[in-house]
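Worksheet: one structure, shown below.
Every protein chain but one is kept in place in this view of the complex.
Order as written gives the chain letters A, B and C; numbering starts at 1 within each chain.
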Amino acid sequence: MAERTLVQAVRDALAEEMERDPRVCVLGEDVGLKGGVFKATEGLQARFGPERVMDTPLAESSIVAVAQGLALEGYRPVAEIQFADYSFPAFNQIVNEVARIRYRSNGDFGCPLVIRAPTGGGVRGGLYHSQSVEAFYCHVPGLKVVLPSTPADAKGLLKSAVRDPDPVIFLEPKKLYRAGREEVAEGDGALRRLGEAALVRAGRDVTAITYGYLRVVTLQAAARLQEEGIEVEVVDLRTLRPWDVETCLGSVRRTGRVAVVYEANRTGGFGAEVAAELAERCFESLDAPVTRLAGPDVPAMPFSPALEQAFLPDADRIAAGLRRLARF
Amino acid sequence: MAERTLVQAVRDALAEEMERDPRVCVLGEDVGLKGGVFKATEGLQARFGPERVMDTPLAESSIVAVAQGLALEGYRPVAEIQFADYSFPAFNQIVNEVARIRYRSNGDFGCPLVIRAPTGGGVRGGLYHSQSVEAFYCHVPGLKVVLPSTPADAKGLLKSAVRDPDPVIFLEPKKLYRAGREEVAEGDGALRRLGEAALVRAGRDVTAITYGYLRVVTLQAAARLQEEGIEVEVVDLRTLRPWDVETCLGSVRRTGRVAVVYEANRTGGFGAEVAAELAERCFESLDAPVTRLAGPDVPAMPFSPALEQAFLPDADRIAAGLRRLARF
Amino acid sequence: MTTTADALALGLSRDQALAAYTTVCRARALDDRRFLLNRAGAIAFIISPRGHEVAQAAAIAALQPGRDRFCLYYRDFAAALACGFTSAELMLSAFARADDPSSGGRQTPGNFGSRRRGVIIGSSTVGPQIPKAAGIGLGLKWKGEGALCYVSFGEGATSQGDFHEGLNFAAIHSCPVVFFCENNHWAISVPQPLQVAGAGVAARAAAYGIPGVVVAGDDFFAVYRAVAEAARRARAGDGPSLIEAQVLRLQSHSTDDDQRSYRDPGELAAEAEHDPIPVFQHQLEELGWLSEAEDRRIRAALEEEIDSATALAEAAPDPDPSTLSRHVYADG
Partner (left out) sequence: MTTTADALALGLSRDQALAAYTTVCRARALDDRRFLLNRAGAIAFIISPRGHEVAQAAAIAALQPGRDRFCLYYRDFAAALACGFTSAELMLSAFARADDPSSGGRQTPGNFGSRRRGVIIGSSTVGPQIPKAAGIGLGLKWKGEGALCYVSFGEGATSQGDFHEGLNFAAIHSCPVVFFCENNHWAISVPQPLQVAGAGVAARAAAYGIPGVVVAGDDFFAVYRAVAEAARRARAGDGPSLIEAQVLRLQSHSTDDDQRSYRDPGELAAEAEHDPIPVFQHQLEELGWLSEAEDRRIRAALEEEIDSATALAEAAPDPDPSTLSRHVYADG
């Protein structure tokens, strides 16, 4: 066990999987000598060579297409998209090609690959280095979508994603890359199963379902509310597609109150799916409306710190929402 | 007034707007001499010439980019994407460029353009001519999304979309292109405002909120349930972003029961947004859980009629869902 | 047009040439039958390879099905047959039956796929197979076994950004890929001058520092030679090539299209006189490899083959609706 930041945990996961399985390879812009703009692949090219850790041209559609070609040849590619905002040039390859190949071939072909991308805001990246894109990919049958928020989850889920027989969109909250460290296991001991949420704080009054950077803020809000005597149960989804409906249902049936907390644009965000499903399936247990606490409907976090802060839900705002729910 | 099919109404709207405003122009694959693969632009090139009705290369990203360039020069372009499934190569241009230009320029630039595309299934188009893509675009601040289901709505909303100062994604349910005719007004008398739902059938027991092709099927289901003494109120959203929350709230507060009926893949579909919002805002009026009746989570309608039918919700299935809700 | 002496110099055997000719005739016979079935309302939708068959069969004849990879596009019926698909299989797909080997009736016909044959399942989307082929080529290069990836597309597809991204990537990494453009000068109703700026498709190869060759698509031996040379280069580690086979689209784009609505009648009539199959037949006769009697025998046998393929497909079961949700994920 060693103390690791989230970005180190990502790197460790890649290194371990490449060590374990010679079919695993990494490709993307600047992933080679530079080691990626966030250093998630630092040292890997020196260790595994310029083919298994390949700098690609600046063309996301072909990054995904080439990864797919490699997957079809039996490799296990991990493609990096430098920022999630830049996955859109590859949208057709991801949605029409990668996600649907198993279905359209009636199971004859599969496409095991991972597309990693830093996601979300709060690092002064401005409108084009701060977007939350998970809702787009969560609407696509054939894709899995993972969005961890701790070093151990990042490592364990990335290792599982690499071994998964299906394509996985793996989104890494860039604001948490270096936000803290924790003990992270090595080898298979680090594995975490896709599709399992984590109940990260127990509480009997309100359930907050969240993921990504807002897990941190939600836990801050929960600590604050505890002082007021409100016990918040916090669930980190970790995997968004498939998401762990059972764990969420269990919690909401206990508390009778639930807020879905997400950073993305509110309208049509993945939190809408969670809220809709829980509202339908917990109807008889609910003591208050299923509530969404989400990012505003503006394109993304502006560069100005004043505006960035106005965008990003902070502990005050989340606490206020949860308090309202507890008192409903 | 003249009897028109939906596709004729689209063509009339384009012709009238081009006649009215010399800045309006049409571009896309095969929109010229051929008049589009569904004939939505038939005769327009002969009437307005090969510049104002322009056949483009087979490259959706550049279709949207060129339309955007024209909009920036003061034109009012209407770009056709041949099938909504093929809007994905243009996803970056639509989401990162078109939708965000007003915001990123702090209001200095705008981008009034319309992107038309036939959407949805039921015409044996197979996996790549049947997709429902609205959820992707409804999650994008800066875009408006329209999805009419009658000739008069198609005409009136398309005319408004052309005049709108913001970019509009205009999705046309291809299964309804020639499904029926109705009287459609001419000129400004035909205009319909964006953002207003239509209460297309009154009923006191259950509200069904729907749009596109499933409006037809929902009305069939409602007729069937009437024989059983269940009165279904049917709302056709028509515009999905912004959607008419007030009309929906009003209906649900009366009936206390609501189903959102949509053809797209259930998970993360736009119906999740509607369901989540109504569940939150009608909590105290609800006598039953907000329910979603949606397409299954498989990529799209397969080509085989047996499978296509298995995908598409029919009147039986919708009636069953509404009946369950009425009896809850 | 390739002369007899040229043809002999290619080292192609009579058997190989006759097999390709049979493939061409099979594709045509299948197409004829599909049109009959379509008119009778038995099948829904056809994209016809008419005019492209000789170029397709020649290209695949120069490659190694079973060893190489093939990313075909929706017009590649003769290519699919040359890769090993049978008439019965293609009929199963025309009828969208459960036993359609490409997709079990899920995709429109013309989206060919078979893992064991190295035919990579495509989608109806125009263009994305091109950079995918670069990735497959990269994998094949890493394996170092001398296999290559063949990818075909129309000239309309060359307008997509993916065309450029695929050629650039394959050229940078010397991937063993043969890019094969079947230029019929039309993309549905859009003619080449509104589609392809500059001198043509092959002229774009120079931008990537790779060979670009234009070849007459009705000259079996010329196409064979061009593809064989590209394959030689690819297998030798010399990287990709781009071949532009100029062909005619002797039918409308599909049964949903009527090209008389946008094309010049005189031009259409003139093109109808340039069917590539008689040209190929004539070449084989010149070589003394095919007699009229042999030709009749081949075509008669194909008629029978297609009768039984049709009967089989007509009788075959539709997909079971309960399988709708299978194969979205590996465990489904």
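What we mean here is this: a residue touches a chain if its C-beta (ideal position, glycine included) is under 8 Å from a C-beta of that chain, and two chains touch if they have at least 3 such contacts.
Keep in mind it's a predicted model, so treat the numbers as computed, not measured.
**Student:** Using the whole complex, pick out the displayed chains that touch the missing one.
**Tutor:** A, B, C
**Student:** Among B:66, B:127 or B:307, which one is in touch with the chain left out?
**Tutor:** Of the candidates B:66, B:127 or B:307, B:66 is in touch with the missing chain.
**Student:** Just one of B:121, B:141, B:173 or B:269 touches the chain that is missing; which is it?
**Tutor:** B:141
**Student:** Taking the full complex into account, find the residue in B:93, B:239 or B:267 that is in contact with the omitted chain.
**Tutor:** B:93
**Student:** Where does chain C touch the missing chain, residue by residue?
**Tutor:** Its contact residues with the unshown chain are 159-165, 167-169, 171-172, 193-199, 203-204, 206-210.
**Student:** Which positions on chain A touch the chain that was left off?
**Tutor:** Residue positions of chain A that touch the missing chain: 29-30, 32-35, 37, 55-59, 61-62, 85-86, 89, 124-129, 296-299, 302-307, 309-311.
**Student:** Under the stated touch rule, tell me which residues of chain B contact the chain that is not displayed.
**Tutor:** 51, 56-57, 59, 61-62, 65-70, 72-75, 89, 92-93, 96-97, 100-110, 141-142, 144, 165-166
Just so we're on the same page, only the chains that are shown with their structure count from here on.
**Student:** Name the chain whose C-alpha centroid is farthest from the C-alpha centroid of chain B.
**Tutor:** C
**Student:** Need the central chain here, defined by C-alpha centroid distance to the all-chain C-alpha centroid.
**Tutor:** Smallest centre-to-centre distance to the global C-alpha mean: chain B.
**Student:** Just give me the whole-number Å value for how far the CA centre of chain B lies from that of chain C.
**Tutor:** 37
**Student:** Could you work out how far the Cα centre of chain A sits from that of chain B, in whole Å?
**Tutor:** Centre separation, chain A to chain B: 30 Å.
**Student:** Using mean CA coordinates as chain centres, what's the chain A-chain C distance in Å?
**Tutor:** Computed value for the inter-centroid distance: 41 Å.
**Student:** Two or more other chains in contact with one residue: find those residues in chain A.
**Tutor:** Expected reply: 61, 89, 92, 96, 100, 103-104, 141-142.
**Student:** Quick one: which residues in chain C touch 2 or more of the other chains?
**Tutor:** If we look for residues of chain C contacting two or more partner chains, we find 103-104, 106-107, 123, 125, 161-162, 328.
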